[in-house]
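Everything on this sheet refers to the single structure shown next.
Excluded from the complex is one protein chain; the other protein chains are retained at their positions.
Read from first to last, the chains carry the letters A, B and C; within each, the first residue is number 1.
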Amino acid sequence: MPTRELPEKSEITIIGGGIIGVTLAHELAKRGEEVTVIEKRFIGSGSTFRCGTGIRQQFNDEANVQVMKRSVELWKKYSEEYGFPFSQTGYLFLLYDDEEVETFKRNIAIQNKFGVPTRLITPEEAKEIVPLLDISEVVAASWNPTDGKASPFHSTAKFALHAEEFGARLVEYTEVKDFVIENGEIKGLKTSRGTIKTGIVVNATNAWAKLVNAMAVIRTKIPIEPYKHQAVITQPIKNGSVKPMVISFRYGHAYLTQTAHGGIIGGVGYELGPTYDLNPTYEFMREVSYYFTKIIPALRELLILRTWAGHYAKTPDSNPAIGKIEELSDYYIAAGFSGHGFMMAPAVAEMMADLITKGRTDLPAWWYDPYRFERGELRGVALQMG
Amino acid sequence: MPDVPSYLRRGYITPEELFGMIPKPSEERLRAKPVAVPECPQEIPCAPCREVCPTGAINMPTPNDLPIVDYEKCVGCSLCVQICPGLAFFMVHYVGDKARITMPHELLPVPKRGDEVVLLNRMGEPVGTGRVILVIPREKSMGDTAVVTVEVPIELAWEVRAIRVPGGKRND
Amino acid sequence: MRLTEHPILDFSERRGRKVTIHFEGQPVEAYEGETIAMALHAAGIRVLSHSAEKHRPRGLFCAIGKCSSCLVKVNGVPNVRSCITLVEEGMKVEMQRGKETLPKGAKPPAWKDAPRYKADVVVIGGGPAGLMAAIHAADAGASVILIDENPMLGGQLVKQTHKFFGKREQFAGVRGVKIAEILGEEVKKRGNIEVFLETSAVGVFHEGEEKLVAAVRKNKELLEFLGKTLVVATGAMEKMIPFENNDLPGIYGAGAIQTLMNTYGVKPGDRVLIVGAGNVGLILAYQLIQAGVEVKAIVEAMPKVGGYFVHAAKVRRLGVPILTRHTILRAEGKDRVERAVIAQLDENWRPVPGTEKVFEVDTIALAVGLRPSIELLHQAGCQVKFVRELSGHVAVRDGRMETTVQGIFVAGDSAGIEEATTAMLEGKIAGIAAALKAGAASPEWLAEIEKAQRDLLEFRSGPFGRHVLEGIKKVLVGVDGYA
C-alpha cells in the first residue's frame, strides 16, 4: 500500500507518481536500488488515469519504433506476470488518399525493419476487423495486430504493488516544495510532509516538469508545456464491437477504441493551451461526436457519459526529454511525453534505470536527449494523434 | 428519548395530550353550536385557517404559532375545516346523546347524507358506525376538500376522526 | 392497473389516443403521451432489463431519466431510458440484457450549427422556484428563457394532490397540481418569457460575461441558450439507502410512485411498504390511499416522525402504522418484490435480533430523503459545500441567491431541501436579482427582493425553518446579503 509517511532518506527519489514514475521505481527496485516516489495526490492521478489507453508501435521514426517495440514486449511480459489486462487488439489507421497511403508506406517500411509486422490492408479487410466502420471514403488502412491497449488504473496499480514488493516506497498526498542543494549537489527535497535526504532525483512530472525544473533552478532550455486534450467515454456496448484502436487523421485526428468495460473511449486533435486548466469544453463534445460518427456511424445513437481533460506535456518535436541534466548532480528528467507516456512507460523505465545505474543503455536514448532543444537539433515530429 | 413528544413517536395525538396544549371547549359551548377544534400541535409555517376565519376567532400571531381558537368567537361555519392544508381541523357539536363530528374527507367514495359509515379513531381502528348528516362536496368547499358531518355516540366525540365509506367502485 | 377514478385527479382528460406497442413480441396497450415504462407497468411488467455485470433483474426506479435502471431496446437501439421515452404506435420494445450491440447500417449525422436563443435571463427548471424566477424576472423587465426537462411545467407540483402550507398569498390551501396550473398560466400570459419543454441542459459554459447553456430537446435536437445571467432551479434527486436486494424491481423512489399514479394514473402496486416518515413518505402514503392502494406500514429509522405531524395523523387515522426506530433489512423475491423484512433499531442504530417483521408487499417505496441537484452548478464552477441541514452539497451564495460564479443564481431545492413555498420565494428573489444583474431591471425592484426576504424569514421562524436557517448560514457569503 502506498503510504503517507515520508522516509528520512532515499538513494533515488522520483518526483511524480504517474505511470513513468511508478514503472521506473519498479525497475530500479527490482535492480536492488533504494527508491522513493513522491506523488502530490494519488498514484496515477495526474495524466496517467486520464489517458486514452492505447499502446502502439506504429511510429514514423526508428527510435520511437524501437522503443515502442521494447515497450510492447514489456507490457506483454508484465501483464502476464502481474495479471492486469493488456490486449494486443491492434491499431488500425484509416487512410483516405494516395498521399496518406504513401506516408504510411514509408512508416510501415521503418516499422517492418525492426520486426513490427504492420501491413497495408484494403478497406474491406479493415471492415472485417471492425464491422461497424464506414469505409465508403477509405482507400486503405495501416494495420498492426500487435499494438494494443491496457487499463491505466489496473496496470499502474499492479506496477505500484510489485514496485513495493521489491522495496520501493510510494508516498502519496505529498508535494515537493523545494530542493536542498549544496555546491551544485542535491542533498534532499523539501516536501509538504518534511524533508527527505536524497542524492539522485528524477523529474517524472511530465506536464508539471517545468515547475520542478524551476525549483531545481535548471537553466538548460527544456521546453515542455501543458496542453489540454480531452477524451470521451460512452455507455458500454457489447464487448468486441470495436477491438482495435481506430485512427483517422482525415476526421479530426480522431482515435477511438472500446475499453474492457465496454465503453467507447477516445479523443480528437482539438488542443488548447498551454494551460493547466482541465475543464472540458463544449467544442470538444461536439467535434468528437461529429468525427466519431463519421468513422463509425452506428455510434450516433450511443450516449456520451462523460468527457474529461488531461495534459499532453508537449515538446516542440513531440518527443520526450529523457536523460541526465549535467548542471546539477544527480538530476534526471523523463518528461514531455506529448501524449505517449503511458504506452512508452515500461521501455522508458528500463532506459532510465540503465542510465541511472550503468550510465548507458542499449535503447536509443540519444533521440530523447534533453539538450537537443538548447542545441536546436529538433527531431522529426513524432507521429501523434488525439 | 424523553424529549420526543409521544405524538411524534406514534403519529397520532391523544385527547389528553391535545388538551394539555389547548383548552377544551366547555360542555355548554359544545351544546350551543358546532365549534372548531384544531389538532395541530406542532409549530409549522401555516396560516390559512386564521386568514379564512370570518370572525377572527383564530389567534395565531405568526404563521409558525399554534392556532388557538377563541371558542366564544367561533360560529361553527367550518371554513377552517375546509381550508386546512393539514386536514387537522374538526368541528364537534353535542346534540342530545350524540355528537356531530365535522371532518375533511378526501377519499372515494364520498358519502351521501343518510349513509351509514364505519367510524375510525385516530389510529384507524373501527370504533362503531355512524350516520352522515351533512356533506359539503369538494366543488362547494372553499378549500377544495369535501367536508362530512357524522353523528356518533357522544362518548366517541373525541375519538372519531375519520370514516370508512362502504361500497363504491374501486380501482382494480 | 390503471386508475379509473380518483378523489382529486381526472385521468380521462389526460390520456391520449390508444396505441399498441410490443414488448418481447407481445402486444401491450398504451396511451399516446405516456412513457414506455408507464405503459409496461400498467400491463404488469416490472422487469425491464438485466444489469451489465451481475445480470440482476432491474426495473423502474427514479422515473425521471436519471438512474439508468429501466434501460430497454427500442426498435433495435439499446440503452433507451424507458421512463422518459414516449410510446409510439408499433414500437418494438425488448428487454435489455447487459451490454447490447449497436444496429448496423446507420448513416453518419451531418454537422449542423445548433440554433441559438438569447435572453437577459435563462432559467433552468420549471418547478416552483424556476416558475417564480421566470415570472418575476419578466415582470422586472427582463427577457426570459425558461427550460424544463418535462413535457409540462410545474416540476414536482404536478404530482402533489395535497394542499400547501404557508400563507394564502403564497398559495396556502391550494393543491400542488393547481399551483402548477396557476403559475403555468402566469408564464403563458407574459410575452417576454419563452418556454422550452422536454429540454435538458447538458452543460453550462462561459462566453465572455455571458452564460451558454447547451441543451437537448426531446433527446434528439441540440439547442443553445445564451443568457446574460442564469438561474439554476433544478430541484432535487431522491436518496437511496443500502439494504439487501435494494435493486429488486418493485423498489421505487417515492417520486417514481407519484409519477406513476398521479401523472399517468397507473397503480404502482397493490400492497406497499414505505421507508421513511418524512413529509415525502407521509404524503406518499396518503396519495397511495387516495389511489386505492393498501399501505402496510411506514418504517422510520429516527425515533420520531420527521415530517409534519398533521401529515402523519392523516394516514394514521386511516389505519397505516408508523413504526419509528425501525429499518428495512432486506427485500425478498425472485425477480420482483414479494416481501419486505424490517427490524427494530437499538440506540446505536443496529437492528435488534428477534424483532424482524415480514410484510407481504409487492412494492417498496423509498422516501428516505432528497438531496439537491447541483450537477449543473458544480459543472459550471460554482463553489459547493456539504451542509447537513440542507441535505447535501449546495452552492455557496449570497442573500440574493447569486453563487460564487458571477451571474449564476440558484433557487429552490437545488439550493437546499426545503418547501415549495420557500422555493417560490427564493425563485422570486433569484429572478429579480438575475434581472437586475443583467441590467434589465430598475433599482426599485430591490424593494420586492427585500419583501421576499422578509417573507422567507417569517416562514422560517418556526423550528423547521430555524434548522434550515442554521444550514443557510454556513453557505451564505457577503454582508447585508450581498457579496
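Going forward, a residue touches a chain if its C-beta (ideal position, glycine included) is under 8 Å from a C-beta of that chain, and two chains touch if they have at least 3 such contacts.
Throughout what follows, contacts and distances are computed from a predicted model.
Student: Assign the chain not included in the display its UniProt protein name, restricting the answer to "High-affinity branched-chain amino acid transport protein", "(2Fe-2S)-binding protein", "ABC-type transporter, integral membrane subunit" or "Radical SAM domain protein".
Tutor: "(2Fe-2S)-binding protein"
Student: Wait, the hidden chain, what does it touch out of the ones we have here?
Tutor: A, C
Student: Looking beyond the chains shown, say which of C:Thr101, C:Thr355 or C:Gln379 touches the absent one.
Tutor: The single option touching the absent chain is C:Gln379.
Student: Among C:Gly33, C:Gly141 or C:Gly203, which residue is in touch with the absent chain?
Tutor: Of the listed residues, the one touching the omitted chain is C:Gly203.
Student: So that we can see where the missing chain sits, which residues of chain C does it touch?
Tutor: Within chain C, the residues touching the omitted chain are 51-54, 56, 58, 61-62, 65-69, 71, 79, 107-114, 200-203, 214, 216, 219-222, 237, 239-247, 330, 371, 374-376, 378-379, 384-388, 392-393.
Student: Could you please point out the chain A residues that touch the chain left off the display?
Tutor: 1, 41-42, 44-45, 49, 153, 157, 233-235, 261, 280, 282, 285-286, 289-290, 292-293, 299-308
In this section, only the chains that are shown with their structure count from here on.
Student: What's the contact topology between the chains, one of line, ring, star, complete, other?
Tutor: Looks like a simple chain-to-chain line, open at both ends.
Student: Looking at B-C and A-C, which one has the bigger number of contacting C-beta pairs?
Tutor: Of B-C and A-C, more C-beta pairs in contact link B-C.
Student: Farthest from chain C by Cα centre, which chain is it? Let me know.
Tutor: A
Student: From the mean C-alpha coordinate of chain A to that of chain B, what's the distance rounded to whole Å?
Tutor: Chain centroid spacing, chain A to chain B, equals 74 Å.
Student: Need the CA-centroid distance for the pair chain A / chain C, whole Å please.
Tutor: Here the centre of chain C sits 43 Å away from the centre of chain A.
Student: Among the residues of chain B, pick out those that touch two or more other chains and give their numbers.
Tutor: Answer for chain B, listing residues that touch two or more other chains: there are none.
Student: Please output the residue numbers of chain A that touch at least 2 other chains, ranges allowed.
Tutor: none
Student: Going by the contact rule set out above, which residues of chain C touch chain B in the complex?
Tutor: Touch residues, chain C against chain B: 1-8, 162-168, 172-175, 178, 267, 277, 289-292, 303-305, 308-320, 322, 324, 419, 421, 458-465.
Student: In the complex, go through chain B and note every residue touching chain C.
Tutor: 1, 4-5, 7-13, 39-48, 51-52, 62-64, 83-88, 106-108, 110, 120-125, 138, 143-145, 161-162, 169-172
Student: In the complex of these two chains, what residues of chain A are touching chain C?
Tutor: Checking each residue of chain A against chain C gives 131-132, 134, 235-239, 241, 262, 279, 281-282, 285-286, 290, 293-294, 297-303.
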